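Single-structure report; data block below.
One chain of protein is taken out of this complex; the other chains stay put.
Entry: subunit A
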Amino acid sequence: MAVLVALTVSIISFSLLYLSGDPAVAMAGENADDAAIQAIREGYGFDRPFIVQYGDWLFSALRGDFGESYYFRVPVSEVIADRLQITMLLGLFSTSFALVVAIPLGVAAALWPNSIIDRAALFLSVVGQAIPSFWFGLILIVIFAIDLRLLPASGSGTWAGFVLPTVVLGYYATPAIMRLTRTGMLEVLSADYVRTARAKGLPAPNIVFKHALRNAIIPVVSLAAVQMGFMLGGSVVVESVFALHGAGYLAWESISRNDLPTMQALVLIFSMFYIAFTILADVVNAWLDPRLRVS
């Protein structure tokens, strides 16, 4: 199943890239003349039929060889390796940030619906959904890097460099998780077994965290997995603003450079991650809810 999904994704992306223009012109750069472009076209075999080019790539990829980047002229695996690490760190930090902020807020909002806390949480989530991450990133740079001089404006050399990007990317994922937590909690809190637990005289925190949250959080886990996948591929803007040079930015740049091998490898890896996260979410949910284990 997973392989089928990855294969479909790769065929679609290959065709889209193939349609997006002559890779030779993009590779040769802005000042290239006709001869240079023709040389590249022949050198890389862009004059061959589409099916042949795709088949060629697929068979190498199946052997673990993603080919050589058209742009960097080194093996794709070499280009991707440490960039992927940066993106994964960023994705991990951001998802953690989003969960740590969103779940308590969502729970609080559900416990005291329509209170000031609920309103504040709603406000935060609306703003988070509405602010373009590009703009939010620059605002944070102005405040924390220029005015307060607390954090570096860019770079991935130190841990401090990850703080602002984590906040920007994580904040973007916060609203959905928070709203889902709130809705789930509201539903569960009015369920019969919670009322029973209350009637038994169990302490409130015990009811909220052990009985209610554990059930309410199941859809949140699935959502977080999707968000995590999104953050790996979708951190383009954030990586570009903070000059992080991760895989998201590489993917974006590879499109404009028509660097097919790099693009293809990244698409394959990203779709693999999506699949892996979905499986992971299922496992976590099964652990949370024994009823799911049977099915």
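Please note the rule applied: a residue touches a chain if its C-beta (ideal position, glycine included) is under 8 Å from a C-beta of that chain, and two chains touch if they have at least 3 such contacts; residues count from 1.
Just so it is clear, contacts and distances are computed from a predicted model.
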| item | value |
| --- | --- |
| Options "1,2-phenylacetyl-CoA epoxidase subunit PaaC", "Secreted protein", "ABC transporter substrate-binding protein" or "Monovalent cation/H(+) antiporter subunit G": UniProt name of the undisplayed chain | "ABC transporter substrate-binding protein" |
| Residue among A:Leu92, A:Ala145 or A:Leu202 touching the omitted chain | A:Ala145 |
| Selected residue (touches chain absent from view) among A:Phe14, A:Trp57 or A:Phe242 | A:Phe242 |
| Touch with the omitted chain, as defined above, among A:Ile103, A:Ala153 or A:Met178 | A:Ala153 |
| Sites on subunit A contacted by the missing partner chain, in the whole complex | 20-22, 25-26, 28-37, 39, 43, 71-74, 79, 138, 141-142, 145-146, 148-155, 157-161, 240-243, 245, 249, 253, 256, 258 |
